[in-house]
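Next up is a structure, given as structure tokens.
Selected chains only, in their assembly positions.
As written, the chain order gives the labels A, B, C and D, with residue 1 at the start of each chain.
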């Protein structure tokens, strides 16, 4: 039986990713007739690298990681679907400090991004910070990289950093699950919307299989009780198709911020 | 009676001390060394609150299941990695140890080329252990894909370099007289190692190897990177999220494993005594 | 010629000049005792002969070969034919006596044999035999650090006996032994040298032993040869001069034993066992 | 001959231990079902080679070099100060841990050492950040605490292995254990201690990499950042800088080993 190897960027704890993927994996197994294997990793670069070298077939990428994989394979990797919400994604700036009310108040404070490779935890916030006239490398006292979105919240909540930024979807989830003390930590700024996450397949994957996968995602329907759980875990109500051009904005932002040379 | 001589080392020592102090000062400044910060009441309170968070340890069945699986995997990867590292380190260490050099005695023929060779090996070993594990891991992921194989290899390479270096240092520091006698009696370097150095150094070599194994268990970077998970990764995650209960459980497992390593080390040393 | 040293000097890295312009030669089967005050350079001379030191200047020829002109491999083969009893026995404390003795043949054994021998002694009989010559056969399996000073020294001698080299060097091989044992040990060394017509060069502090067992005596002082004479021509005056402390005249108590030793040397030296 | 059994150096328990070690190692390989053969295929070699090539040439632009140099200094400072503190603390703990001050203190100090080193640097870093705030000092402290545990253990075992005679002879003339250690044991183990400390320093230079995330900065954070973004040329520069530091420490260790440096008192 052929194996479909799948991975995801570790923007959340690997155990959490594994939990989220389990039912989706079963669904894809049924749809494609292949054995689906999920490989959780802890490093963004590992996902990009394995996708680029064909060691995995499909991955859940952030906008920025997709752009990176595209560049590393000269455009061979193909984004197939994304969540409805990813078409207008935002990041939220949070703080536990009462004196911080706007981005301008951040000057001279300590600040934490998520992972350097994260779109919503680093690239786009950096892009919008720069647009607001704040250069993170110069204007902050210390910049830390927490490594993951939920870690950013933990950092800020414990007072280890004055402020931080993370993706809106994770923030909503944490608030929903009461994992964050909203009395202490609050959102004080939100970025304009941008394209983010997608499911990308490696270049050279059998087009028939690619089609099968795309359709499987698009067929997902929350009204079907079995598939509702999958959708809930993926935190979406609908998957839509996506195209490489959707991410040219991100690429431009990354070049502007100097993250792509 | 001679007039009492002055200690010829005195000047060198004094100047050495002065130079050391002069060097230390900027280093302390750069690292913002300020022990007083440790004892500020506010800081202590934050830390105390965080430490209280460690109790009670997380013992839910699901989490324990993760921990057990991670422990098994970690042990397997660490053992395999160290075994390979040992295979890499042994020949390199023998080649690198100056005490085992036959041409050193005299100095004899081919001293210069041998010394150059040793410098070469030294540089190679520096490269093995100096290039970060992450880079090795990236390299092997390209060849072998995600999975334990790449992690084991990355571990083997970096730890091989570290073992080599420390093996060589241990051999270099032990008493040379026995090896000298053997080498001057015409024996080869490998045999001189076995008969002249190992009887004295074996215990320390073994104890360092076990210690490295223990480090491999804690190592988190490589294993997580290649998707092998492992205890170290669980720990990193728990700490990043400031999840004290989970961290406490994993710490307990670490402590148990360290005690296990200590026991193994002690047993092996006793066998070699 | 078994060895020939020509105007060789040895200077240690710290600047200490231990031998200066020394010339000495010995023929096959000769038995030579090197005597001299502490720090005269006896050990240095023997280490020079053992190819453990390279002369800073001058030439050395051993067993018809120039050690320092040889390739690495040939030098090793040459070294297998030279055996040295060290002043301080160089055995790892944790090593067993039998292993320490078998180590004498490491140079000639193939590597696999040496390695196997660590697990099970490759030549128990041989090691026992040599140890028995020195009256120590019962300590074969003790660790070296469980031996007394004299016992450990005998292990060092047994190793060289087991090695069967053509040039036997012995640096104060009996310094830790009682008189009877010292005689026994020197006797065995001489017998070994005689039966295989090997050359024996030993440094000794006990002048009487040197005069009894060695036909040729070399007096060394401050790194140079003071005299090089047949044993019967070594006189009291020569000895007194050799050992005279550089700073002052010899202490009064020193006189007696020297005369005594010298006298006994001239007399009835037993010649039986040796040659 | 009754000697036969005595003659065999490999006792039963040694043999059993050997077998056990071999079994555990092969079990590990089996459990992971490693297929290392792949590594030696032409394909894999090509992939790896191409990857390595993408690191070159390193970024040698003045701006980046200046940043790297600053990172080097920071890393050097953190690792040096951390290691120095660790060596002192480790030595203090190693003395009782080697059994010089009775069994009770030995057990206690061993426990402390085990605790110190069973907590990884990263975890210490989280604690120290809470204790002293983000910044290099937190990293320094984290390195110092973990390394103290490591060095303490290594020192203790080196002490147990050291020749006993010199210290024993001093004890027998009434010297206190501490002085017997300074005059009798330390000169024997000093090269070993120095080697371990310098080696650990080198390790800590690399470890400072992981500590980047506490805002400690230095080469580690730079490397992590550049690698994540696939700025391989920049990563290469950083790696070279790390290698240079390691080589410096390595050379220092070789230099210290020289006979004329190694004079003890």
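Please note the rule applied: a residue touches a chain if its C-beta (ideal position, glycine included) is under 8 Å from a C-beta of that chain, and two chains touch if they have at least 3 such contacts.
The structure presented is a predicted model; accordingly, all values stated were derived computationally and were not measured.
Shown is a single representative of every chain type; counted across the entire structure file, the complex carries the copy numbers A x1, B x1, C x2, D x1.
As a convention for this text, only the chains that are shown with their structure count from here on.
Path length between subunit C and subunit D in the touching-chain graph (shortest route): 1. Between the interfaces B-C and A-B, more contacting C-beta pairs are found at B-C. Separation between the centroids of subunit B and subunit C, computed from CA atoms only, is 44 Å. Here the CA centre of subunit A is 36 Å from the CA centre of subunit B.
Once the centre of each chain is set as its mean CA position, subunit B and subunit D turn out to be 4 Å apart. Within subunit B, contacts with two or more other chains are made by residues 46, 50, 134, 138, 142, 144, 175, 200, 236, 240, 242.
Residue positions of subunit A touching 2 or more other chains: 43, 45, 53, 146-147, 158. Interchain contacts (touch definition given at top) occur between A-B, A-D, B-C, B-D, C-D.
Subunit B makes touch with subunit C in their complex at residues 102-103, 105-110, 175, 177-178, 180-182, 184-188, 190-192, 194-197, 199-200, 273. Of all residues in subunit C, those touching subunit D in their complex are 13, 93, 96, 98-99, 118-121, 124, 140-141. The residues of subunit D lying in touch with subunit B in their complex are 11, 13-14, 17, 24-25, 27-29, 31-32, 34-36, 38-39, 44-45, 47-48, 51-52, 73-74, 76-78, 80-82, 84, 110, 114-115, 117-120, 122-123, 126-127, 130-133, 135-137, 139-141, 150, 153-154, 157-158, 161, 163, 191-192, 195-196, 199, 202-203, 206, 209-210, 223-224, 227, 235, 239, 242-243, 246-247, 250, 253, 257, 263.
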